[in-house]
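Below are the structure tokens for one structure; questions will follow.
Only a single protein chain was left out; the remaining protein chains are all shown in position.
Order as written gives the chain letters A, B and C; numbering starts at 1 within each chain.
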Amino acid sequence: MAWTRDEMAARAARELKDGFYVNLGIGIPTLVANMIPEGIKVTLQSENGMLGMGPFPYEGEADSDLINAGKQTITELPQTSYFSSADSFGMIRGGHINLSILGAMQVAENGDLANWMVPGKMIKGMGGAMDLVAGVPRVVVVMDHTEKAGDSKLKHQCSLPLTGKGVVDMVITDLGVFEIDRKGSGVVLIEIASGVTLDEIKAKTEATVNYSKFS
Amino acid sequence: MAWTRDEMAARAARELKDGFYVNLGIGIPTLVANMIPEGIKVTLQSENGMLGMGPFPYEGEADSDLINAGKQTITELPQTSYFSSADSFGMIRGGHINLSILGAMQVAENGDLANWMVPGKMIKGMGGAMDLVAGVPRVVVVMDHTEKAGDSKLKHQCSLPLTGKGVVDMVITDLGVFEIDRKGSGVVLIEIASGVTLDEIKAKTEATVNYSKFS
Amino acid sequence: MQSKVFPNAASALAGAVFDGMTVMSGGFGLCGIPENLITALRDSNVKNLTVIGNNVGADNHGMWAVLANGQIKKVLASYVGENKILEQLFMNGGVEIEFNPQGTLAERIRAGGAGIPAFYTRTGYGTVIADGKETRQFKGEWYVMETGLVADVSLVKAWKGDTEGNLIYRKTARNFNPMIATAGKITIAEVEELVEPGELPPDQIHTPGIFVKRIFKGSNYVKHIERLTTRPRDSAAADPGGKR
Partner (left out) sequence: MQSKVFPNAASALAGAVFDGMTVMSGGFGLCGIPENLITALRDSNVKNLTVIGNNVGADNHGMWAVLANGQIKKVLASYVGENKILEQLFMNGGVEIEFNPQGTLAERIRAGGAGIPAFYTRTGYGTVIADGKETRQFKGEWYVMETGLVADVSLVKAWKGDTEGNLIYRKTARNFNPMIATAGKITIAEVEELVEPGELPPDQIHTPGIFVKRIFKGSNYVKHIERLTTRPRDSAAADPGGKR
């Protein structure tokens, strides 16, 4: 009984703090926007040049000049501002975004992240992912714990080409939550998903993990 | 009967071409703004963040938020735009200004320019001068031909600290007009001020000059 | 002064394009792309183009048309999905793609326009993007050296422009257009509204006219939406901006 996508997003939402400026990747991270805890104000950045991203427009009110980085139509809020892509990535690279939540294909125990290409498959490009993981001071990955074939996505080393080296601070999977030290001192399991056993996590994890909190 | 300040400015104004974007330094270069030939449109840039600099305001209408790089109160024109200092010097460094006209203490025959400091005297700073001479593709210097003591300001080498190395394309003095090749192939006298003799120029010039046009 | 104003895209492009040239084009996905200029570029039939932009259009839209017409030799972009012809051409070697991280691409273009030949960024350090590039430490962190980019012709789309070339963009259609406007030897702008000088407030101009050599009023804008996402009026669901 691992966490559902919504439960993973809800767990990621608990990493938000009041006043945070946050960039959300596509997929499960997008769901986090619907789960911002009560009493906390979070401002969403979209790397195509917007701060203060609002909800989807009502039917019939979409504006083709107003999209997010996932190319979805969105709306603006009272606090919204627009800027160029150069200014947007200055904001990102300069460390002004507090938190980036994004998906991954693989994360290694040293914080390496792979999520942009698979050798032999068509390369679509990294978009803004490399800039986000390099520039945002805190990066949280939300991903399934294993490949469909069962292989662990939390690994000793990434086998896929990297998006960033030593850039991940936390991994939230359907099985639990792992803290990673970017400087390489290791991975610590800090939370187990409801209905999941420590043995199941151990069996499905390739990375060397400190399980001491639970044993 | 060398050229007056106004005559030097008028000669410099003949370097303007229709559609040019121009940055004018303080002193004689400022006078050029009053001598733009009929039928030619020139847009003045002020490096503190303005394109399309207008005339001084009418008495009583000065706006303290609207000054030029010489800190004089000015006005805007219909085509005016404002921008940051970073954007302004991006414009300058990127070669988008067509012409810079500025004063100098010394110019060398290889195009070196000195106009920002005299050792032993208080240093006020270079302001935007180093960026202008490094970034603008065509630099015209307007200066007196000699120091008050009579020493030539057009020299073999600058003795004062440089503002820019190999950056001057033309020098207009009270005695005449000199073309300089930035690549170092030399100085050519192309015009003699009314009432001035070639011998006078030769006597007052330290730099090696090609006088063949007049001999 | 000779006017910067042209009657349409074809006349604005005339004399500026040539085989083998480098073209930058604004836009993010299909948002804020110079639709009229892209069509005119296709109709010009110039070949062996190097195209720089965040994307290269999408199936049946935008720069895809120039690609489908066999005019593009090389692409510099950050993302090229949703583009089947490009996928085929890339796989069979018909088009070379140089992938750039989106922020690095934006900054390289800004640098090119601002006279900065190279800069350092942490983006891409330790990845294939850094292969063959100089890396270097500053204050204990590793960075990659990236170079500035310029183009023979830059094509941009703004919301409003005046006859002096001053431009104002609208919402997220701004994206790459402002930097691209600074990085072209010849920058050509198409606008939805072309007005007289003085009608655009000077504090609100995003691109000063100095960067724009030619300008015209575009027509027949399609502004195709790649992913129409809406919410019903009676629901709080499907809310990417969250509660606040």
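In this section, a residue touches a chain if its C-beta (ideal position, glycine included) is under 8 Å from a C-beta of that chain, and two chains touch if they have at least 3 such contacts.
What you see is a predicted model; the values in this text were computed from it and never measured.
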Request  = In the full assembly, spell out which visible chains the left-out chain is touching.
outcome  = A, B, C
Request  = Out of C:Arg170, C:Lys185 or C:Lys217, point to the residue that touches the absent chain in the complete complex.
outcome  = C:Arg170
Residue of B:Arg11, B:Arg93 or B:Arg138 in touch with the missing chain, whole complex considered = B:Arg93
Query = Given the full complex, what residues of subunit B touch the hidden partner chain?
reply = 24, 30, 32-36, 41-42, 44, 46-50, 53-77, 82-86, 88-90, 92-93, 112, 122-131, 134-135, 161-166
Ask   = Given the full complex, what residues of subunit C touch the hidden partner chain?
value = 107, 111, 114-122, 138-139, 141, 143, 147, 168-171, 174, 202-204
Positions on subunit A where the hidden chain makes contact = 18-19, 21, 40-41, 43, 45, 51-52, 76-83, 89-97, 135
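In the analysis below, only the chains that are shown with their structure count from here on.
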Query = Cα centroid separation between subunit A and subunit C, in whole Å?
reply = 27
Query = Between subunit B and subunit C, what is the gap in Å from one C-alpha centre to the other?
reply = 36
Query = Of all residues in subunit B, which are in touch with two or more distinct other chains?
reply = none
Task = Send over the residues of subunit C in touch with two or more other chains.
result = 110
